[in-house]
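All protein chains but one are shown at their positions in the complex.
Each chain carries a letter (A, B and C) given by its place in the written order, and its residues are counted from 1.
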Amino acid sequence: MKVQKATSPNIIAFCCAQSAYQAADAAGFMRLSYPDNIRVIRVPCAGRIDVLHILKAFEKGVDGVLVLGCHEEACRHLLGNIRAKNRVQKAKSLLQEVGIDGRRVEMFTLAPNQGPRFATIASEMTERIKELDSMKPQG
Amino acid sequence: MDKDLKLGIFLCDCGGTLSKDIDFSLIKTKLDKLPDVTFVNIGHGLCLKAAREAMQKDIKDKGIDRVVIAACSPEFCENDFMNVIQAAGLNPYLLSIANIREQCFWAHPDKEKAAQKAIAQIGMAISKARFLEPVEQAEAPVTKEVLVIGGGITGIQTAIELSNLNLKTTLIEKEAALGGKLNRLASLYPIQAIPQELLATKLKQLAERQNIDALTSAELIDISGEVGNFTARIKRGKKELERNFGAIIFTTGYDTKFSNQAYGFELSDIIITPSQLEPMLMSTSEVKEIPGRVCFILDVGDEHSRVSTISALRNALGVRQKFGSEVSILCRNLKVDSATLESFYRDCRSQGVLFIKFDKPPKISNEDGRIRIEVEDILMAGQPISLPCDLLVVEETSVPPRDSDVLSSALNIGLGPQGFYQENNVHLYPTLSNREGIFFAGNCHADLDMMRALTEASNVALNAYQLLSQGKVTVEAERVAIDPGKCRFCLTCIRACPHHAIRDVRVNHEKMVAQIVDLACQGCGICTVVCPAKAIKFKDWSDDQILAELELVEG
Amino acid sequence: MARPFKETLSSEKFIVTAEVGPPKGTALEKTLHDIDLLKDKVDALNVTDNQSSVMRFPSLGTCLLVKERGGEPILQMTCRDRNRMALQSDLLFAYTRGIRNVLCLTGDFITIGDHKEAKAVFDLDSLQLLHTVRTLESGTDLGGNKLDGAVEFCAGATVTPEANPIEPQLIKFEKKVQAGAEFFQTQAIYDLHNFKRFMKHVRGLDKNIKVLAGIVLLASAGMARYMNQYTPGVFVPQALIDEMATAEKGKGVKKGIEIAGRLIWQLREEAICDGVHIMAIGREEVVPDILAASGL
Partner (left out) sequence: MIIAQRKPLEDIEAMLTGYKKLLVLGCGTCVTICWAGGEKEVAILASQLRLASKKDGNEPLTLEATVERQCEKELVEALKGSVQQVDAVLSTACGAGVQTVAELFPDTPVYPALNTMFVGMPDREGVWLENCRTCGDCFLDRTGGICPIVRCAKGLLNGPCGGTNNGKCEVDPEKDCAWTLIYRRLDQQGRLDLMRKYYPPRNFQAVIRPGKIEALPA
């Protein structure tokens, strides 16, 4: 199916259902506006997010990936968020290897009630990706 | 991915609030054209009873085999809709939800863009739906018996609470008598009772219960098995016994330790710890000479704990009442964290206990068999005070009981930075360990006063009750499952599972492979990711589903 | 002609040896100058073998120069760059050219040097090299074949008194004694308290073991701190670092000479050990000053 392309850039946010996904909901509750180009994929824990998911996202043509999990020491599964952090680091270096700027992937942590933080992260990441896009050589 | 699917899409405009600016029928028209979409319906409140019944009917009538719901956040509606489609005869996991309320219409004021995003999100949900798989429910039997480790007041109370809930309980205590610290304390806080009398009452209650087996001089050797079906080996004298339990509760409490390194001097006849003072207060006849002035000192090493604050206040009052001595408490800053403790502190003051607060640790010297304390009192603008005293009571720090580390590594349960047991998530699940079916109560994992410890005792008993009361629990069977053919038995998942829910088994008595224990699995998906052979499938968060969602991202 | 080192060892004299480092390349002027300066002031000149795994002019070649100019050379041999065949043939050659002293070392590891990708040989270790010397002396080689003309060497070994833990080091030391090491040269020592304790242990084993304390010239407080942090088995006490720090800018070496001289004086005065081995590391020209400062 063809869906109309979202306002560029395309950003995928993998959101832990324990925290970040709820923070995204909270942003909606509070009617906080953030760029509509963010596509949320809900996961049970940040520890479910795989380096491969991030790489595949870039294969599909996304411009940026956010990995959003619980604050440190607040993971329902103890170290899921720490694992996610390490995997984001790994993904950054794998992407650098193929010439994609590692700053296109970032991990942030949030609490379920941090709607404003979610909106800020979404906006800042969008700005960051726009800036990186503008630095890309044309043609 | 199944070839011929019958997708049913249910849109909800949330009582018309979402369709104010956007025509949902336009969205419906787009969705209608998609392959495999059998049915698209616009509802005005899918959370209403009538709408649900209609949905069930539609599912049945149209032969829908995958349900996509576009409504509010799955955080609110997922469980409900799972029940709805289950009632319609579908496996509840054949459901995919697009969040078009919180994460679309509520977040994006530009309704056109919000609608575009909604369509994209629905597209992602449809894409995911193609890869959904049923997850079956299964019943797992559980042993309706609980092991409580540690026979102090928390353990005793936990056993009594479990007994009240009709759960057979074995309470083990490594010492020869139950009661732990209650045997050795001179007073209690906040209960105004003689500790030994309170203990006697509790022991009497314990003895009356048919379903509590209290074993003293008993130590845990090891525990095998998983939640619902643990086997504990317990050593009692020369005998060793083996029993099965459905749940295990740690109430091992804490030990105390005086750190002479922090103080820079050793204990003596006139420098003692609270543990040495309490027996003197319990039988004053043993005290040869009544001390004229007694000083308590806190905060020389680390900041004092709740336990040591209470100890200092209780004993200061005890000394004041039993000996009539002059009593001072020297501390950096007394921390009272409840109205009850505040009033206890006021009591101490009104009964003549002096509080001296310092910034710089006091100088303590020995002078002709007496102690001289030199301190700058910050309440008196740092004025130096020279305080002679006959007895100095230093602070003891709480340390984990001696074999905590052995038990924790044997059972794969975590220890926190100070070596006490670490809760699964201290904020959300204060009495849960990282392993299903193993719980903590009392001071083995937190710095608690007695009332708080007793509250935890009843909480934790309810935790165990919830798990065991039916003699069986319903679990999702193989929700996360390891393909034995692909498993290389590299142990990566077994090492990585935060809940120790993966064990090794032999398939057909031949090949060793890892297998997930459904009852212990808490569904985080960490194993799925770490597996280097990609042998682990998380059925309702599979790679296929996640990648299918990505599929729709590009325009 | 210099006195054979073996004779010096059996005399009652307080022994002094100094280290000579061969050049990187073929310009031998400084090395020759150092040899001429020191050959009559010390009992033997000890020539390093690709020291710190840095490729240089060979130890054997430099020993020949020492010999030519009338000095008494000690040939350092490490096991890093040559296998047992090369080591044996070098020993045969050295003997025929009048080199009579050999110091058997394991050698630093390759990666600290300037040929980081080279193969580290280590076919033998220092102890096995000592045995090799003794085997060649008995008229056979390591393959058990009879030699047509044997060798005779005064063979020494090294020890690190400040190694941590010390016990395994002492076990190996004893094995070297049993293998017939005739003298020991130590890693740099600065703390005489520790060194005395080590020597007490050595004397307890065998009163006749000859130990030459390693004296490395300090050039600055920074160098002392660096060695404490990065050179295993070297410990410079804080008091000495502080003392080095009192030196005016550019006068560090002078202070270092003073300290080295004082250490040597005390080692001799209190008869702590049998002699010293001075390692000036590139500043061989100040060795006479050190000797003067020590009263020798």
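Here, a residue touches a chain if its C-beta (ideal position, glycine included) is under 8 Å from a C-beta of that chain, and two chains touch if they have at least 3 such contacts.
None of the values given here were measured: they were computed from a predicted structure.
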Chains in view that touch the one left out, judged over the entire complex: A, B, C
Touch criterion as defined above, residue of C:Arg82, C:Lys172, C:Lys210 or C:Lys255 at the omitted chain: C:Lys172
Option touching the unshown chain, where C:Val159, C:Met199, C:Leu212 or C:Val286 are the choices: C:Val159
Touching residues (missing chain, whole complex) on subunit B: 486, 488, 490-492, 495-496, 531-534
Interface residues of subunit C (partner: the chain not displayed): 80, 84, 106-109, 111-112, 120, 122-128, 131, 142, 158-160, 163-165, 167-169, 171-172, 174-175, 178-179, 187, 232-233
Interface residues of subunit A (partner: the chain not displayed): 51-52, 55-56, 58-59, 94-95, 97-100
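What we mean here is this: only the chains that are shown with their structure count from here on.
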Topology of the chain contact graph, where touching chains are joined (line, ring, star, complete, other): other
Which two chains share the largest set of C-beta contact pairs: A-B
Separation of subunit B from subunit C, taking each centre as the mean of its C-alpha atoms, in whole Å: 63
Inter-chain centre distance, subunit A versus subunit C - centres from mean C-alpha coordinates, in Å: 62
Residues of subunit B defined as touching subunit A within the complex: 34-35, 73-75, 99, 101-104, 106-110, 113-114, 116-117, 119-121, 123-124, 126, 414, 424-429, 434, 496, 498-499, 522-526, 528-530, 538, 541, 543, 546-547, 549-555
Residues of subunit A touching subunit B in the complex: 1-7, 10, 12, 17, 21-22, 24-29, 31-34, 36, 39-45, 47-50, 52-53, 56-57, 60-62, 73-80, 83, 87, 119
